[in-house]
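For this view, one protein chain was removed and the others were kept in their places.
Order of writing sets the labels: A and B. Residues in every chain begin at 1.
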Amino acid sequence: MWFTIKLAWRNLFRNKRRTFIAGTAIALGLASMMFTDAVMIGMKDVMIRSATGSFLGDAQIHRNEFRLTQEVEKTINNPDRITANLQKEEIVDRFTPRTLSFGMITSPANVSSVLFIGIDPETEKYLSQIDDVIREGNFFDEDNERDIVIGSKLADILEIGLGERVVITVSQAKSGDLSQEMFRVSGIYHFNIKEMDSGFALVKLAKAQEMLGIGSNVHEIAIKFRDMKVSLQEDNPFWTKYSTDDNEAVSWLTILPQMGPILGMFWISLLFMAIILFGIVAFGIINTLFMSLYERLFEFGVLRAVGTRSSGVRRLIIYEAGALAVLSCLMGIILGFIFIFIVTKTGIDYRGIEITGTTIRDILYPVFHIQQFIIYPVAVFVFTMLIGHYPAIVAGRMSISNALRKSL
Amino acid sequence: MRKFGFPSQRLFAGFLFFALLASPSLSKANAEENRAELIVKKVDELYRATTSEALVEMQIITPHWQRTLKMNAWSEGMEKTFIRILEPKKEQGMATLRIGTEMWNFLPKTNKVMKIPPSMMMSSWMGSDFTNDDLVKEFTFLESYHFEMTKPENPEDDVLYVKCIPKEGLPIVWGHIIVGVREETYMPLWQKYYDEKGKLVREMIFKDVKAFGMREIPSVMELIPTTKEGHKTVLRYNEARFDVQLDQETFTLRNLRKRM
Partner (left out) sequence: MLIIKMAFRNIFRQRRRTILTGLSMLVGFTLAVIFIGWGDGTYNNIIDEFTRNRLGHIQIHEKTYLDRPSLYKTIQESDDLANILDSTKGIESWTPRLFSAGLVSVGEKTAGVQILGIDPIREDQTTQFDKKILQGRNFSRIPSKEAIIGKGLAQILKAELDDEIVIISQAADGSIANDLYTIIGISSSGDDISDRSSFYLHLREAQELLVLDGRIHEIALLVKKLNHVLKTNNLLASEINNPDLSVSPWQVFAKAFYDAMQADKAGSYVMLIIIVFIVAVGVLNTVLMSVLERQREYGVMKAIGTKPKQIIKLVVIEVTILAIICIILGSGLGYGANTFLSKHGIKFGEGITYGGMKFETMKAEINLRSFLIPAVTVILCAALVSLLPAIKAARTEPAKTMRFH
């Protein structure tokens, strides 16, 4: 057997060009499969991030029913304990507390209703992109408790600019008494999305808590996972762990349910396309192998003529296929790695798309995953070997004279 | 934006301000520095009245429509207000009761009493140009500003100008306010509201001084938002009585439901 294997290898290198062409074709096929896999993983991340990254976060914790009624009194229970636990949580990358309430914002020229949000700038900037799209001013760089950050469209409606006064009116918890405070616009952000640019007014957490009369409580804790796919895992213990004490921990999917079906459709559609791709690659391998083996039927005829048995010829061909497979897979792995690596550095830039203004660009990064380096090469290897059986059997069965006569 | 709040005690605070201003017992202060504050102090004190009852007409002018509402209004201190709309026909019988921070509307057409959620109270007053600024203020005018006498470029004879600058940290959007009063009587002529950039954003003009019982006051208040073209609100006091004994039943839900 070893002899046959040695022979197989030598045959492979005898005709370098043929081996090279066949091997490269298979290698490229493998590399493409690996690359596609990496891109698809990256794409899923991008798709999710595009829905959640601007403000929502991967998951949120609220008091039960807060999402429905938006009552100011419904603050999270035991926030300190939750915060402490989240700090220790492996899967959690970052989190940030917020107060949320609807209120009115007044300027000398106009008045508008607004979602009044109290934030902790230090932790908030990891969760929302507002700090990345600040157009004028800054995102709470100063330690001023009267700083307020609003969207560009809201600034237009209020006819107000940086440094000018606004008054926020909200109703307090329990009493419903109105609470008013003056703020100065310290930052204006611009997502280039009408709803986001007109709907929010952000201030420091402590000030919001004071105005709402909720002490040190908050309405929401927004969470970013290390691996955002956790947010899609319905059965992850995270949800039940934090949905105690009359609180609920939900992923963005629950908050934005309309995204679910849309994402689902995309995903299935991508899957289908990947299958087609793999089909093309598989076919390419078949084709390549057949051609390289068929054209050497004469050679195998000679072998048979000098006495090699059919089984021997069969084995030789199969080993050759195997050797070619090993070679191609190795080459493919290296090529695949290079492709993925390069694009990991450059990213796939969505050019010319103004999703979130000029400072943010959704860049798709392919993601390395061990399965790419194991599953696909193994699959290609096995497949190639299997395919090799067909010409092997044909060559084994063919009468010697026919073989000698054959050329492709 | 939701548009339905009903006049609050603020209106009557303002109303009373003018009612008592005309009191002949006012004496003039001597020092300039104190004069400004004195003027405003008198003004501020005039907000406080035990009760009032008035017949008010409000004309609202917008680029899209014009309407005049006639209403009957009662107040007790700063806490309680009751308003009944008399005209036009469509709104006739509508009533509003406000006690503290709670507010209810009665709609005769549907025979329903609707409680207004606190958040809704911060809205434009019946489509007029009075804003929530005028509706809900915890601090009085006197406590909220610094005052100084001032003179504009071309001062008119016989007019005193007081500049009011909001104290830092208070929930006030204005950059400053200038009040113009008659030198002799301290009768207010107008109030001009400026934003911080110095642009005139709103103007309130007082006209038609009349006697209501013992007092002489401007019976007409015109509010003009200078940045919005074609908008104006005019409040006219046809009749008024002050510090009178009011029926305790006035400020009740039952009264709300009563059909006139």
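Operating definition for what follows: a residue touches a chain if its C-beta (ideal position, glycine included) is under 8 Å from a C-beta of that chain, and two chains touch if they have at least 3 such contacts.
Note that the structure is predicted; figures quoted are calculated from it, not measured.
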| item | value |
| --- | --- |
| Given A:84, A:206 or A:273, the one touching the chain that is not displayed | A:273 |
| Which residue of B:97, B:116 or B:204 touches the chain not shown here | B:116 |
| Among A:161, A:176, A:213 or A:284, residue touching the chain not depicted | A:284 |
| In subunit B, positions touching the absent partner | 1-4, 60, 62, 64-67, 88, 90-91, 94, 105, 107, 109-110, 112, 114-117, 119-120, 126-127 |
| Missing-partner contacts on subunit A, residue numbers | 15, 17-18, 21-22, 24-25, 28-29, 32, 35-36, 39, 43, 46-47, 50-51, 68-69, 157, 193-195, 257-258, 260-262, 264-266, 268-270, 272-274, 276-277, 279-281, 283-284, 287-288, 290-292, 294-295, 348, 350-351, 353-355, 362, 364, 407-408 |
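The rule is short, and it goes like this: only the chains that are shown with their structure count from here on.
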| item | value |
| --- | --- |
| Between subunit B and subunit A, distance of the C-alpha-averaged centres to the nearest whole Å | 58 |
| Residues of subunit B that touch subunit A when the two form their complex | 1, 101-102, 117-119, 121-124, 131-133, 136, 138, 169-175, 193-197, 199, 201-202, 227 |
| Touching residues (chain side subunit A, partner subunit B) in the complex | 102-104, 106-109, 111-113, 146, 159, 164-171, 175-178, 180-182 |
